[in-house]
Each structure stands twice: as structure tokens, then as C-alpha cells.
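All protein chains but one are shown in place.
Going in written order, the chains are labelled A and B, and every chain counts its residues from 1.
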Amino acid sequence: MHMHRLEKWWLVFGISMLAIFLLVLGTATFAMGVTPPGEHRHTVNPETVTQNEPFDKPGLRQVGDNEYEAVILAFVFGYSPDRIELPVGAKVNFVLTSTDVVHGFHIIGTNVNMMAVPGEVNHTSYTFKEPGEYLVLCNEYCGAAHEQMQMRIIVK
Amino acid sequence: MAKSTNLVPHKKDVPAKAASRTSGETESSLKGTFAAVLLLGGFIILTWAGVFLLFLARQ
Partner (left out) sequence: MLTNGTPELQIDRKDSRLVLAHILFAFGALFLGGIAGLLQGLVRGGVVKLPAEIGYYQLLTAHGVLMALIFTTYFIIGFLISGVSKTTGGKLLPISRHLGWLGYGLMSTGTVVGTICILLNQATVLYTFYAPMKASPYFYIALALVVVGSWMSGFGMFYQFGYWKKLHKGKVTPLFAFMAVTTMLMWIVATLGVAAEVLLQLIPWSFGWVDTVNVMLSRTLFWFFGHPLVYFWLLPAYMCWYVVIPKIIGGKLFSDALARLAFILFLLFSIPVGFHHQLMEPGISPFWKFLQVILTFMVIVPSLMTAFSLFATFEQAGRALGAKGLFGWFRKMPWSDVRFFAPFAGMLTFIPAGAGGIINASNQMNAVVHNTLFITGHFHLTVATTVALTFFGVTYWLIPALTGRKLTARINKLGMIQTVVWLVGMFFMSGAMHTVGLLGSPRRTAYTTYENHPDAFLWMPYHVAMAIGGTILFIGILLLIVNIVLLFRAPRGQEEFPIAEANASAEAAPRLFERWGVLISLVVVLVLIAYMVPVLDMINNPVPGSKGFVTW
């Protein structure tokens, strides 16, 4: 099949561009640990999840030197807890699930943007370098008062 | 090139094929296309890099 010389050069350029994008993303994901959330399978029963560890006591738990685990339940139309307070520089490992429908969990101004799916537990980590009152909102349509679903993270 | 085909509108097959064989001529006529797609590629790289920097800034 005949292809124009300049089209070949264009495809070399375009495919190299895409390959470089993938290389950057792949290196960050697999060599530097900047993965999308989720990592591994971790199932729970959404109907009994609030009776068992760790979701029987949602909230913040210190696990190391300025490192915390935040266990969070999403439900219509809110989160438990609905407010957490942290010192500046705290690293937080989020553990998130839903007791009913699918929800979102987006900490505005950060890369923490993940789905709360009933039956699965989602994980991600974030270090809060800046003080402030962070808005967390549900960005996956979940019902009539979806726009009310929010919580706050206070970093001092 | 366009002119020459206009001058011989009724000659068939032979000149048409001959024209396509002299690929040097047709090849050079797509330099505008090449420039246009490179601009497009540049735009993709700029926007992608922009959002990637935003991603790094929020990491």
C-alpha cells in the first residue's frame, strides 16, 4: 500500500509522541508508584460493612510519624466522618467504600479523585503540604441530593 | 502540474500513469499538509504537557 513520504514522517512523529506520553505515564506508575487509585482487589459486603473492621469505626487513625489512615464510608448523601483535621505535612492513606450506590470522592485542588463502589474498597494516599480547608465532594451522580454530598478536611 | 493536466484534458491512461510515476512532483506538493499536521501535533503536546504539569503540581 502506497503511503506518501510526508505521511510516513507524520506517523513517525505522531506515534513517537504517543509512545513518549505512555513512557512518562508508565514510568510514573510502575517505577515511581504514582498509580491510579485502586491497586488491588479488596471486597467487602456493603450490607454488613459497618459491622466489621475497619469500617465499624470510620475516621482517622495514626499509623506512623505524621502518617494516618482515614477510613471513610460514602453513602447517600454524605460521608462518615464528615470532617477530619490534620497537621500540615500529614500523609494520609485513604480507605474508602460505599454502603449503597456508587459515589465519588474528589478532594478539590488535589489528585485524590476516586470512586466509592459498593462491594469494593478503594485506596489512595496523599500528603497534605498546604494548610487550608479542603472541600471533598461526590462527583458521581448518586441521587436526588447528590449536589449536597460533601465533607471537609482541615489541615492546620 | 495542475496546469499541464488542464492542457491535456482528453488524453487517457498513459499521461495519467506517467504523472503518478513522477512521484517526486506529487510528493513535494503536500508540504502544506505536513506543516498543518505538525501544528496539530504541537498543539496536542502543549495541552498534554500543560495538564501533566497541573497533575504534578497537585501531586
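Here, contacts are C-beta pairs under 8 Å (C-beta built on N, C-alpha and C of every residue); 3 or more make two chains touch, one makes a residue touch a chain.
In this text the structure is predicted, and so the values were computed from the model without any measurement.
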Residue numbers in chain A that touch the chain omitted from display: 1-4, 6-7, 10-11, 14-15, 18, 21-22, 25-26, 28-30, 34-47, 76, 100-102, 104, 106, 108-109, 111-115, 117-123, 133, 135, 137-144, 146-148, 150
Hidden partner chain, residues of chain B it touches: 1-3, 5, 16-17, 19-20, 29-33, 35-37, 40, 43-44, 47-48, 51-52, 54-55, 58
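Criterion: only the chains that are shown with their structure count from here on.
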Length of the line joining the C-alpha centres of chain A and chain B, rounded to whole Å: 43
Chain A - residues contacting chain B, complex: 4-7, 9-10, 13-14, 17, 21, 24, 34, 109-111
Parts of chain B lying in touch with chain A, wherever the complex brings them together: 26-27, 30-31, 33-34, 37-38, 41, 44-45, 48, 52, 55, 58-59
